[in-house]
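First, the structure itself, so that you have it in front of you.
For this view, one protein chain was removed and the others were kept in their places.
== subunit A ==
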Amino acid sequence: MSTAATETTPQDDVAVPDDVLVDVRGLKVHFPIKRGVFFDRTVGHVYAVDGMDMQIKRGETYGLVGESGCGKSTFGRALLRLEEPTEGTVLFDGVDVASLKGETLRRKRQDMQMVFQDPLSSLDPRQTVESLLLEGMQAHGLAKDGKAATARLRELLSAVGLPPAALRKYPHEFSGGQRQRIGIARALSVNPQLIVADEPVSALDVSVQAQVVNLLEELQEEFSLTYLVVAHDLAVVRHISDRVGVMYLGALVEEADADDLYAMPLHPYTRALMSAVPVPDPTTEDRRERIILAGDLPSPANPPTGCRFHTRCPWKQEERCDTERPQLRTIELEGVPGTHRVACHFAEQIQRGEIQPHEVDVSFVEQVDAQPDDATPVTVEPGAP
């Protein structure tokens, strides 16, 4: 397996198969950090999304997981051009969304909708449910016929499991779960192909979470939707996704079919993440080997050199890890299918048990994190332990 250190070169010559709805190549979203009272001096950048490649197939659910600050939400928003991409292409159904402008972009938005995390703050408190749902339909010329529009509204409400009486109510009159249903109905109202759901259930109580998860699954079947579900809850993501990507500091570190990923996580970060999720079973909890990561996520304004994870990685090696950024690659190991890709130089050796985990000094993690405003990469000596 060659692991050429080419920094995110989009392979333009690769033909996109027909079943791919979204094709993202080398996407970067950088936010400038401004300083100064009179002059907007740019003193650095937050590398929120830094070289993402992703293909989402028609009709599938792609789950994107990662911790807060890893750039997963920014990526979801950039996909819909709610954030301006700094670099890279987003092909949606063959059209480059990143280059669209004005009216064409607005029209294209009909196909791509979003469901937000906090249903209350994403619904206008002064609009009734009816006008909330009609707004998008009118903007895309779907509500010209009054009678048909009313029928469509009822259809939408029954699809998301709300009574027709809900039309005349305001968002504050509903519970959290019902509000999220309204948010989903609004996304559905314009017949989109792709729905980006950003933490769709994390603000809800457990029993209500399950209701919304089930609803999302039913709607996908009924309207043949494609989902990108962005979430931090690994159990929820595993439950609804066909394929899962794990993100760390602006880029994917691992991608695989949901079952493969959870059966055999290959990247050290994925392993740590999964071992950290509490399981509602005391017997399992008592027996589990838990990988406790040292320290916090480094600042995305000053990402570590080489592998972004090397500062916290218990399997970090003296060579390559801190100098060479690993690319997503397939690995040749028994039981690992070609769809399972991982961005780690030593994935094979770790999996075979040839490299043992070691202690990570917390102060080492802190040291890298200490100067977040410094735009130049900090050079650190290889870990002492």
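Definition applied: a residue touches a chain if its C-beta (ideal position, glycine included) is under 8 Å from a C-beta of that chain, and two chains touch if they have at least 3 such contacts; residues count from 1.
Please note the rule applied: contacts and distances are computed from a predicted model.
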Absent chain [UniProt protein name; select from "Phosphoribosylformylglycinamidine synthase subunit PurQ", "ABC transporter ATP-binding protein", "Cbb3-type cytochrome c oxidase subunit I" or "Neutral metalloproteinase"]: "ABC transporter ATP-binding protein"
Sole contact to the chain not displayed, among A:A159, A:I291 or A:I355: A:I291
Touch criterion as defined above, residue of A:V46, A:M114 or A:A272 at the omitted chain: A:A272
Touching residues on subunit A - with respect to the absent chain: 67-68, 175-178, 205-211, 213-214, 217, 232, 234-236, 238-240, 258-259, 262, 272-297, 312, 314, 357-360, 362-363, 365-366
